[in-house]
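In this view, the complex is presented without one of its protein chains, the others remaining in place.
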Amino acid sequence: MIKAGIIGATGYAGQELTKLLNKHPKVIIEFLSSNSYSGKPFSEIYPHFIGIIDKVLISTDDALKKIPDIDVLFTALPHGTAFDFVKKAFDSGIKVIDLGADFRLNDIETFENWYKTKHTAKDLLEKAVYGLPELWKDNIKGSQIIANPGCYTTASILALAPALKLKLIDAETIIVDAKSGVTGAGRKADIPLLFSECGESVKAYGIASHRHTPEIEQELSKMYGSKVQITFTPHLIPMQKGILSTCYAQIAGSYSKEEIHQLYKDFYKDAPFVRIREDYLETRFVKDTNYCDISIWTDKRTNRLIVTSALDNLVKGASGQAVQNMNIVFGFDEKEGLC
Amino acid sequence: MIKAGIIGATGYAGQELTKLLNKHPKVIIEFLSSNSYSGKPFSEIYPHFIGIIDKVLISTDDALKKIPDIDVLFTALPHGTAFDFVKKAFDSGIKVIDLGADFRLNDIETFENWYKTKHTAKDLLEKAVYGLPELWKDNIKGSQIIANPGCYTTASILALAPALKLKLIDAETIIVDAKSGVTGAGRKADIPLLFSECGESVKAYGIASHRHTPEIEQELSKMYGSKVQITFTPHLIPMQKGILSTCYAQIAGSYSKEEIHQLYKDFYKDAPFVRIREDYLETRFVKDTNYCDISIWTDKRTNRLIVTSALDNLVKGASGQAVQNMNIVFGFDEKEGLC
Amino acid sequence: MIKAGIIGATGYAGQELTKLLNKHPKVIIEFLSSNSYSGKPFSEIYPHFIGIIDKVLISTDDALKKIPDIDVLFTALPHGTAFDFVKKAFDSGIKVIDLGADFRLNDIETFENWYKTKHTAKDLLEKAVYGLPELWKDNIKGSQIIANPGCYTTASILALAPALKLKLIDAETIIVDAKSGVTGAGRKADIPLLFSECGESVKAYGIASHRHTPEIEQELSKMYGSKVQITFTPHLIPMQKGILSTCYAQIAGSYSKEEIHQLYKDFYKDAPFVRIREDYLETRFVKDTNYCDISIWTDKRTNRLIVTSALDNLVKGASGQAVQNMNIVFGFDEKEGLC
Partner (left out) sequence: MIKAGIIGATGYAGQELTKLLNKHPKVIIEFLSSNSYSGKPFSEIYPHFIGIIDKVLISTDDALKKIPDIDVLFTALPHGTAFDFVKKAFDSGIKVIDLGADFRLNDIETFENWYKTKHTAKDLLEKAVYGLPELWKDNIKGSQIIANPGCYTTASILALAPALKLKLIDAETIIVDAKSGVTGAGRKADIPLLFSECGESVKAYGIASHRHTPEIEQELSKMYGSKVQITFTPHLIPMQKGILSTCYAQIAGSYSKEEIHQLYKDFYKDAPFVRIREDYLETRFVKDTNYCDISIWTDKRTNRLIVTSALDNLVKGASGQAVQNMNIVFGFDEKEGLC
């Protein structure tokens, strides 16, 4: 049994993580912290867990002090606010899995340009590994700081990694058109996120400017072996959970749908949470699971590859992936506590 | 006052058309027909209209006989089933506006390939005009057969027509990623369209094979002056009405977002139902209206144009456009009876 | 043509009212005011109306000064904040229709108990008429201050008024169980109103304590001729617009469903916006209309009457009713500008 602490337990990702860790057979939750709700039971904020997780939320200050007592720290915080917690964990020799954006981009400048904020833990940046297990499992095993990928990012990278690694596509032609449920925007009291506003409607937003863009590009570039730039367009659609990513690129040479399908199956043969599917994907098929479903399509008339991927933004796109990373780091079965 | 008849009044497009015509100050509805519900009042199928449109639905056989008594016929039928009605109207010297697909494709072979059905009114095909008023208003004025465009099609063509006409983009790089509400699939008792199935989920479907593809290509090719092929991906999202089309293409040369925005405004300066917007679009802003909103975005890093367009699939994407066409044909104000 | 001003134009009721008045053939909108958005065009807050209602919102201070220039003032404000505007209108000899709660309760004490706020316009209270046209049309005609009923209230009173007036039920056994869409809670940035929270869920709230209770009781008591007390339970359900009210009471004596149905039809024979229906009601059938649908059911086994009523909370439950009242006050056709 290992002891875990969660900082930022009452956001949507934090809540889903709390739920998963609470059921995990090898984990004891040592503390849950929240800035807004400290002093209250977790189950008061999320009454789903009355009688199940009634642990009282502590302040982040108290959480900071308790870091040395645990085996693994999870931070689920807005960008630019996890630096101190990660430092403290690192200095205490504790493993830390950051669900936020602060350690995902290897390049400081890229981080500061896209996030418009100073990075105050540069020295730790090179010690962090990008926690996408399907690509970096070995690195994750030995690392102390895991930068858990974003939701759009996980869907998009997993959809395109094999095609770039295997040079199946022209890297200059990549377009990612992604559709997300509303929990992806977080638990914020904002007018545009009201049921009365975003219900029965769809919108594109963050066009050519969304912060997940450089993260996707960084990982795709590693796969490809040289710099990849993409166009990424997120959309908000009227559902609570789920992301569908529709990715387009020109096929480099000639590959059939069946060939590419097989190459993807081979690429992910050791990835227990990737399902290469033959049919159309629907986000409901991965809801509340840690799966990322992927399906391959070709447009013969234009020689284009279309890859769709689907995941639950709060599970494989956040907390499920964090648990998967924890499992790997601690030598547990990768699927332990996940479904 | 003109007299109108509707064949297929109880599908979603037919219902919306009935509603619009009933309020139109220059139209009397002479008959409403339905195969499934003939003999019943329209308001029994759509109780919204109790006390408002209680007219009894007639059979399509009876409708066929009544065609000579009216001034304009609307057909809102599944593809491959409007031929006889359009013929009868044409032979009777009656204007006909077909909301289905039977007269939209100028090329018989293309029709028969994509729709897998025989076209039995080839002679009338060349007499039909593609009823997208923003592009073909003058032709519509003098025509007797109007092929009213599809919903995905209207959104996509209006989004890309100026860019192709003005050669702002590389025509070989066009990708259209469209998102539609569920009424777009029609009023069919199909398991996948149940609230319990398609709620809280999103899917892509008809990838590289949807029948609106050749229709979009036909019109974009006319704009461009030579053959255009695109990749078109429709998506089903959990809302009832609305389409958002996100269109991508490489910019040919260098144009700023502002320049393209202005060129679009100029292009559509006489189109009362196109709004060139500066902000992100949401389908709710055009719901229950005949507007098609368009906004222009550029991705400088990849020199790509992203055009988004939004409309109500049952209004500007079907029945509103049909009324707009009727207004043009009969010399009414183009906006009469529409909002 | 009459000139109208709206104070509180950017709440959901205010917006729907603006939309209705803008289309009304006998009204010119003289001003729209908003505390939060003054100085901005109305269409910036509601982009639906770009090119349609671009009028710049003025401050409530400026609105107050302009009251003498108009013929009718609409106030759509939170309770306890309309007093000054109504006074100013009254003193200026201007008709005023208040969509809020400040003038609905005839009894000051009841108001102050339920709303926990001081009433600062007691003298005007007795000059105000309760603006439910189906019951008080004649009084409305001659009145200068119209207290426009609430949404739950309209649905519930119309459902029960005939039964009480005609003594069909035991007045001590009335239970009203109402279900409302989320716009009923207003346009507030509250966590519980987020799509991610109130989607896919239902709750009862305000049990035995909702402020619409004394309003319903006041009107039912007038119908009955003596004091009526009810149990009223509102519910929030995951849709944007609409209220369904399910009302229960013991039948006093023996009446069949058919008899009561006929008595209701007779009672509302001059009410153009009440439809006594024979089938199950659905709120979608009255959406975006000023109708209140009512249907009658009996439970023979328990000798109980069950009356269901359905309306659009923002139209017949707020702004449509306000327009209906305006039509009556100014001698227009009661249905003018409404559907």
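To keep things simple, chains are lettered A, B and C as they appear, and every chain counts its residues starting from 1.
Criterion: a contact is a pair of C-beta atoms (placed from the backbone, for glycine too) under 8 Å apart; a residue touches a chain by one contact, two chains touch by 3 or more.
Note that the structure is predicted; figures quoted are calculated from it, not measured.
Across C:177, C:190 or C:336, the single residue that touches the chain missing here is C:177.
In the complete complex, the residue from C:52, C:166, C:237 or C:339 that touches the missing chain is C:237.
Residue positions on subunit A in contact with the hidden chain: 23, 46-48, 50-52, 200, 275, 277, 279, 282, 284-289, 339, in rising order. Not every partner is drawn; the one left out touches subunit C at residues 172-173, 175, 177, 179, 181, 197, 199-205, 207-208, 229-231, 233, 235, 237-242, 244, 246, 248, 280-284, 287, 297-302, 304, 306, 308.
Contact residues of subunit B toward the unshown chain are 12, 181-183, 185, 187-191, 193-196, 198-200, 238-240.
Throughout what follows, only the chains that are shown with their structure count from here on.
Interface of subunit A with subunit C: the two copies contact each other largely through the same residue positions, with over half of all numbers used appearing on both sides.
Using CA-based centroids throughout, the chain positioned farthest away from subunit C is A.
Centre-to-centre, using mean CA coordinates, subunit B is 37 Å away from subunit C. Annotation: 46 Å between the Cα-based centres of subunit A and subunit C. Each of the following residues of subunit B touches two or more other chains: 200, 282, 284, 287.
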